[in-house]
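Encoded as structure tokens, the structure appears first; notes follow it.
Only one protein chain is missing; all other protein chains are in place.
Moving on to subunit A:
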Amino acid sequence: MSLKLTALLKSPWVFHLSTGSCNNCDIEIIDCLTPRFDIERFGMLLAGSIKHADVLLVTGSANRKCIPRIKRVYEQMPKPCFVVAIGECALSRGMFIHSYNCPVPIDHILPVDAYIPGCPPKPEAIIAGAVKLIEKVKNGTAKKAKNEK
């Protein structure tokens, strides 16, 4: 694994994007930064601007208004980068599966590297998902790690 990817895995800065979630998943993400879970141990920081981010955390069920914006945010993220879908809504649209306004799940829009199920997932589950993502990148099977610019 190159030095570039090693460093990336040691300090993944996350940016969280809510695409019409009920806000509960977002609260659980913020929970990971609290003293009890403290993901800064692993070098993760919450980035304010998408241009500083390495990992895009997507929550919510991607409604029609949001889809072009999700794509724009993803395009603005400097590569190499990863996408993580958090919560049942982002994975499969959850309870909104029959809604006229949620045409597709997130992984039809973005190349998702890790899925974290739950409604909302516990902070422990989110950390476990992050560990799985890191394993995946180390094995070289992550989608974004290969097509770096």
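One rule holds in what follows: contacts are C-beta pairs under 8 Å (C-beta built on N, C-alpha and C of every residue); 3 or more make two chains touch, one makes a residue touch a chain; residues count from 1.
Operating definition for what follows: contacts and distances are computed from a predicted model.
Note on the omitted subunit: UniProt lists it as "NADH dehydrogenase", one of the names in "Acetyl-CoA acetyltransferase", "Spore coat protein JA", "ABC transporter ATP-binding protein" or "NADH dehydrogenase".
Residue-wise, the contact with the chain that is not shown comes from A:11, picked out of A:11, A:101 or A:139.
Mapped onto subunit A, the footprint of the missing chain covers residues 3-4, 7-8, 10-11, 35, 38, 40-41, 43, 48-49, 51-52, 54, 76, 78-80, 149.
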